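What follows is one structure encoded as structure tokens, with my remarks underneath.
Note that this complex is displayed minus one protein chain, with the remaining chains in position.
As written, the chains take the letters A, B and C, and residue 1 is the first residue of each chain.
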Amino acid sequence: MPQTSLMMTLQFSSSGTPVNVQAKHFLIPGLGRYDHKYSPKLPSKFPKTSIFNSHQIPNPILHQPPVNQSVAAIVFGDGSESRLYPLTKRRSEGAIPIASNYRLIDAVVSNCINSNINKIYALTQFNSTSLNSHLSRAYSVASLGKEGFVEVIAAYQSPEDQGWFQGTADAIRRCLWVLEEYPVAEFLVLPGHHLYKMDYQRVIESHRNRKSDITIVASNGITKRDQDPGVGVLKINTENQVMQYSLKSNKEPVNYAVVEAYLFEGYWEDMRSIEAFYQANMECIKKLNTGYNFCDRDSPVYTIPRNLPPTVVNDAMITDSVIGDGCILNRCKIKSTVVGMRTKIRDGAIIEDSVIMGSDVYQIEDGRESSIKSTSVPIGIGENTEIRKAIVDKNARIGKNVKIINKDNVEEGDREANGYIISGRIMVVLRSAEIPDNSIL
Amino acid sequence: MPQTSLMMTLQFSSSGTPVNVQAKHFLIPGLGRYDHKYSPKLPSKFPKTSIFNSHQIPNPILHQPPVNQSVAAIVFGDGSESRLYPLTKRRSEGAIPIASNYRLIDAVVSNCINSNINKIYALTQFNSTSLNSHLSRAYSVASLGKEGFVEVIAAYQSPEDQGWFQGTADAIRRCLWVLEEYPVAEFLVLPGHHLYKMDYQRVIESHRNRKSDITIVASNGITKRDQDPGVGVLKINTENQVMQYSLKSNKEPVNYAVVEAYLFEGYWEDMRSIEAFYQANMECIKKLNTGYNFCDRDSPVYTIPRNLPPTVVNDAMITDSVIGDGCILNRCKIKSTVVGMRTKIRDGAIIEDSVIMGSDVYQIEDGRESSIKSTSVPIGIGENTEIRKAIVDKNARIGKNVKIINKDNVEEGDREANGYIISGRIMVVLRSAEIPDNSIL
Amino acid sequence: MPQTSLMMTLQFSSSGTPVNVQAKHFLIPGLGRYDHKYSPKLPSKFPKTSIFNSHQIPNPILHQPPVNQSVAAIVFGDGSESRLYPLTKRRSEGAIPIASNYRLIDAVVSNCINSNINKIYALTQFNSTSLNSHLSRAYSVASLGKEGFVEVIAAYQSPEDQGWFQGTADAIRRCLWVLEEYPVAEFLVLPGHHLYKMDYQRVIESHRNRKSDITIVASNGITKRDQDPGVGVLKINTENQVMQYSLKSNKEPVNYAVVEAYLFEGYWEDMRSIEAFYQANMECIKKLNTGYNFCDRDSPVYTIPRNLPPTVVNDAMITDSVIGDGCILNRCKIKSTVVGMRTKIRDGAIIEDSVIMGSDVYQIEDGRESSIKSTSVPIGIGENTEIRKAIVDKNARIGKNVKIINKDNVEEGDREANGYIISGRIMVVLRSAEIPDNSIL
Partner (left out) sequence: MPQTSLMMTLQFSSSGTPVNVQAKHFLIPGLGRYDHKYSPKLPSKFPKTSIFNSHQIPNPILHQPPVNQSVAAIVFGDGSESRLYPLTKRRSEGAIPIASNYRLIDAVVSNCINSNINKIYALTQFNSTSLNSHLSRAYSVASLGKEGFVEVIAAYQSPEDQGWFQGTADAIRRCLWVLEEYPVAEFLVLPGHHLYKMDYQRVIESHRNRKSDITIVASNGITKRDQDPGVGVLKINTENQVMQYSLKSNKEPVNYAVVEAYLFEGYWEDMRSIEAFYQANMECIKKLNTGYNFCDRDSPVYTIPRNLPPTVVNDAMITDSVIGDGCILNRCKIKSTVVGMRTKIRDGAIIEDSVIMGSDVYQIEDGRESSIKSTSVPIGIGENTEIRKAIVDKNARIGKNVKIINKDNVEEGDREANGYIISGRIMVVLRSAEIPDNSIL
């Protein structure tokens, strides 16, 4: 499902000075009653477009239906062209753990809930098992109020379609008969692995008031990481209508439908690389309000409800870090680190500038088990181990006296057979990997 | 997922007189800790087998773990070789409605719950959307008690496996890493569209006491419908060990693992044809206790909890029928019929020997809507319409003065373009089909 | 908790011609942060009031908080001065079954949900066990969406207050510290046993726009049943401000706070007598849209989700009736009757103009049980029994050849020792009562 076709950069050419903004997601018009012949071809649908700022939004028109009745969100949970490998080796992008207690997709689903949009379809196909499980546990039918739901639509075979979803538009096309059950007026198409907060009600108001066919949410927060030649570019006129868009080297004029853009200003992270993911974690540590705010009472972030015991700390010095639920921290030093749920850190460990994703279960460490597998390294961080600038994926087993410090200062390196890779100088230890005692990486 | 390879007929050859029994499902040994190299090859694993009756079961061995901790069920929700078309046109077999209020898969999942097995993985791939949705709504994580779950594992792409599940064994193989989360000692492999009641705890006791590697549940209820050349046959010795099994024309000796059989006596319907499905519905009408008992307080059948208004009856003569929740029955005669949820039957209608699956939603019939689409036939059964020996799938729109009576007494007929097919003289109206006023079929 | 003090009749005296309207419930101003000294004295709080029609409501003021954040509903589940005895013998008024599948309180709670008010406190004290249980099963914390809840606040002892709630105002006063948890701007005070549909958002808009301290919802649907001397009366001036109100014979001027009224036109049933309850049931049969509409897709009525098998009908003639889920109807005639969940009606029974509440469980009728208690009458309606103009409460055991027909045409009669009473010529069989074979009542 290469929903990356939905990611593109808009260029204001209206005033002669093109302004870079990024298209983030689409609001496509409602499909009404299901028509078997309807086949939305999103990529070829961008003739004239206009863009406007959020402060220009007029008052909502009161006789329009409330968003919780007329809008459905379609969240794409994964993309096959992920650059977040190896974090996506066994899971889709939306299922990657973030900020100790969450999964990436929680951000977008929480946006929907906080925007009173409670009809949410999650389309999944690639390594989707853990994502499907997360979504059905975190957002059970019961949890979204009257007529609300997060419905996972996994790729499937049918007599007409033996193959997998062929891109975003095909995925939506093949699910139209499902979407028919609750007729809606507008669809909100959202990538499931972006990190940002937005009141989609504002976007929908804009969409309705401008009577646009398609509204593209765009951000002008172009960072250095976004100078990606694979990202699309749009040409905009003075009324902010999109005249042309280009994806990679392929330019296409927009000449029929009314395509508007909604400009969003604020934190928005695309998660287009391991480095971006690492930075997003670091930003949520530094100060609560610069990056994405997970502790926001007004727009809370939802996830699987947990039932974990409190974190037990024997003797720890902790600075500038966040600690997930149910950790066991022995005598250790933790600095500028995200420590995930159920992480066990043993005596003498030092962890800095890292993301430790934690564990799915508590490992029972009694005599019976240790006799059986006395040689294997237990889950967690071993005694006297030192970790710096690393991402340690779930259930990893880091031995004693290990150093994960990128000792040779490698920029990029594939050591997957040894349980880790290096990406942008960041050490990434794979899920369930075992790093033997005394290793120096 | 051709789990039909799990369906075979056993032949007792022990006493010289072969006895026909049907293999219904498998109990395979637990896989313990996940081993990446493990690849269970179910079809080639049947050397010696034995079979014994349920009344021979010795006392349970008390130090063995309780089933709700050590056993996981793997339910196959669909099969690509379905003979239940067109009921499977838009849904997998497990999602076919049965007995007004249920879906086929509810029978097997309820068996698990009533047997205290609450770790249930449902593997789906083919037309799976409605099945996935049903399972996650009916059996949310919260509904199965301590550590219980029904987890849907939809087919997915991964870097190693770009293709769909290639049969039952491949599906299990590709899900082993998921099943690892809750280590279990035994797996219970179950087709999701069979209709029967069984206490799986008895099977597991037998499996443990006989120390078998694989236990096959078999039924000696061979009916005329089962004389299918495509079904497998097993040879059994005097100790009820399976010596040979044959699937279709392919015979294979069983020569390594210990394969036992567990003989089940009771109602069991494979749903291997439209006629079988039709009969199963008719049997649940006739007397409560001959077919499958949906009204059994001791082993209740679970499904999606509903919130429907009571059935409204204006003037109806109803004999030997079951009426689902929230129907609207005007002046009509209903005989020997299964009437599904939210069915609307209009004045003068006569329905006999039929299965009406009902509707997913109430259609609003106010002036506004009727003006817009005055020509279309509304959902339900029209005035003065007569239906005999038919299956009317969900959301069908049957007009006025229609006769669905198989007037030409056709045995088999494909009229799909007209909204129905004929199978074994049974008229089957397709989901959402529209039969115009005054039609005589 | 005599919340009947909240029930009163308004009299328009503005134009010289007094118009009767009924005050139905109150919207009282939000209490903001909890003040230990605050003690709302509702009955003495009606100085000037005004009343206006719903079509006069101006546009909502957009910068005001949405109702699902700023409004909490306080539902009174019971009243100690009930006139619905014996239906209230073991349950509070809100827990009385209505229309086969519901409890009375479902109507008001569904109004709240459909009005996007999802902070609901239910105050209970009198025979409250079944009501508490119903509320926590039907409206679990999870079912009301983001931050929504139905929280049951049962009467309790504390060091400061050893006694029960002393009326409505005392109940609210003693719960203020609980209500503090989710600060709200307005409270909506609602009796839990009324039957009507209302969009409370309209009331709140009116309340805000009129800047009133207290808004009273009033209905001008004064029926013959309402000519009750115990009901209050209000004097209104030309601007629809309430100048005086009288409860019973006690008149009290309204002279400080701004009290407005919101006039509601539509079906509203107070349930102030057995006859009113009976009529409300009959009205929901006659035509779907004259009484209270339980089958309304736009404003659905919620209740405990059920998992019942379909109703089984062997040979029944049914006219103008509603049939609840999971009934078993043998050869019988049913006319103008509400048949509740799990009702069992045996051969030859005739039921007319009645309300059969059904059963909480299926009684197992096997040999084992019948041998133990072969003499007792089973739950349900016995063979050849005739019932006319009766209310049969839950789990009643009506024998064979019984006639419940009010043979002596008694107006009012107390036969509680025999398992029934007569109220307004309506026969009322008590919950779990046993009427022996061949009885003629």
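Note that a residue touches a chain if its C-beta (ideal position, glycine included) is under 8 Å from a C-beta of that chain, and two chains touch if they have at least 3 such contacts.
Worth saying up front: this structure is predicted, and the values here are computed from it rather than measured.
Only one residue from A:Q279, A:T303, A:S354 or A:N406 touches the chain missing from this view: A:T303.
Checked against the full complex, the one of A:N68, A:S100, A:Q157 or A:S354 touching the unshown chain is A:S100.
The residue from A:T88, A:N127, A:T215 or A:S321 that touches the chain not shown here is A:S321. Residues of chain C that touch the chain left out of view are 80, 89-90, 124-130, 132-133, 136-137, 140-142, 151-159, 164, 175, 177-178, 181, 360-361. Across the interface with the omitted chain, chain A contributes residues 99-101, 142, 285, 288, 294-295, 297, 300-303, 305-326, 328-329, 334, 338-339, 361-362, 364.
Note that only the chains that are shown with their structure count from here on.
Least-squares overlay of CA atoms from chain A onto chain C yields a rotation of 180° to the nearest 5.
Here the largest set of C-beta contact pairs joins the chains B-C. The distance from the centre of chain A to the centre of chain B, each centre being the mean of the chain's C-alpha atoms, comes to 37 Å.
Computed centre separation for the pair chain A/chain C is 47 angstrom, with centres defined by C-alpha atoms. Separating the CA-averaged centres of chain B and chain C is a span of 42 Å.
In chain B, the positions touching at least two other chains are 142, 361.
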